[in-house]
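Shown here: the complex without one of its protein chains, the others still in place.
Up next, chain A:
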Amino acid sequence: MSAVPLLKVNDVSKFYGSRIGCRNVSFDLFPGEVLAIVGESGSGKTTLLSCLSTRLMPTSGIVEYHMRDGQYRDLARMGEAERRFLMRTDWGFVHQNPADGLRMTVSAGANVGERLMAVGDRHYGNIRAAASDWLERVEIGIDRIDDQPRAFSGGMRQRLQIARNLVTNPRLVFMDEPTGGLDVSVQARLLDLVRGLVHDLGLAAIIVTHDLAVARLLSHRMMVMKDGAVIEQGLTDRVLDDPREPYTQLLVSSILQV
């Protein structure tokens, strides 16, 4: 069990003018840990995710990342170039809408290969081999490697986006509603895939979802947000089986049983 956190989040708040995006959020994320952030629309989940992943600058608070050289770096104090490099290599970001994370008019193979080129790989044969390997891992037929994601179904696009993010062996992946908008059988396949990959690669992940079943299946730990604040957190099983806060009890009791 690793003793030092990968990400240290200390008292992060984000205000949009006088409106609260998220406030006073603190937690540590350890290597290999999967954290789910749940809550209804407008509760601040996505704002928090954006603050953590440097897509938004927090109004106050500090987010520190444990770099591969063993040093902690304050993300807000990093240069733009360095931050972009981190996002392309050590991190992944899986968007709800694959079109936001993919280049829709270049081939599937190039979508995966591009991230490898970003880390300095220049050998065409190696890049193509890595791309085919990853397409296979996310269950996309090799015969589709030269097709553009425009020609893919929603589920395939999402799997391609995951391959594109994981090809550089990131240590931390952010996911924003990764299964939103997919029908249930496609969702099951994606969940199984994500679960396997997270486990095999020892990834740390922060997953924003409003679907408690997704959180139960994928996450170790869970934070429940309401009105921008974290109102309850703990082991995923504990939060779902023994919710303490009124809002968490309402959420859990609102799950539809099949």
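Methods note: a residue touches a chain if its C-beta (ideal position, glycine included) is under 8 Å from a C-beta of that chain, and two chains touch if they have at least 3 such contacts; residues count from 1.
Here is the rule we go by: contacts and distances are computed from a predicted model.
J.: Suppose you had to identify the omitted chain by its UniProt name; would it be "Sugar ABC transporter substrate-binding protein", "Phosphonate C-P lyase system protein PhnL", "Deoxyribose-phosphate aldolase" or "Ion-translocating oxidoreductase complex subunit C"?
T.: The UniProt record for the chain left out of view names it "Phosphonate C-P lyase system protein PhnL".
J.: Looking at A:99, A:129 or A:250, which residue reaches the missing chain?
T.: Of the listed residues, the one touching the omitted chain is A:250.
J.: Out of A:63, A:110, A:191 or A:207, which touches the unshown chain?
T.: Spelled out, the listed residue whose C-beta touches the missing chain is A:191.
J.: Of A:55, A:137 or A:220, which one is in contact with the hidden chain?
T.: Hidden-chain contact among the options goes to A:220.
J.: Touching the absent chain: which residues on chain A qualify?
T.: 1, 30, 33, 188-189, 191-192, 195, 217, 220-221, 234-238, 241-242, 244-246, 249-250, 253
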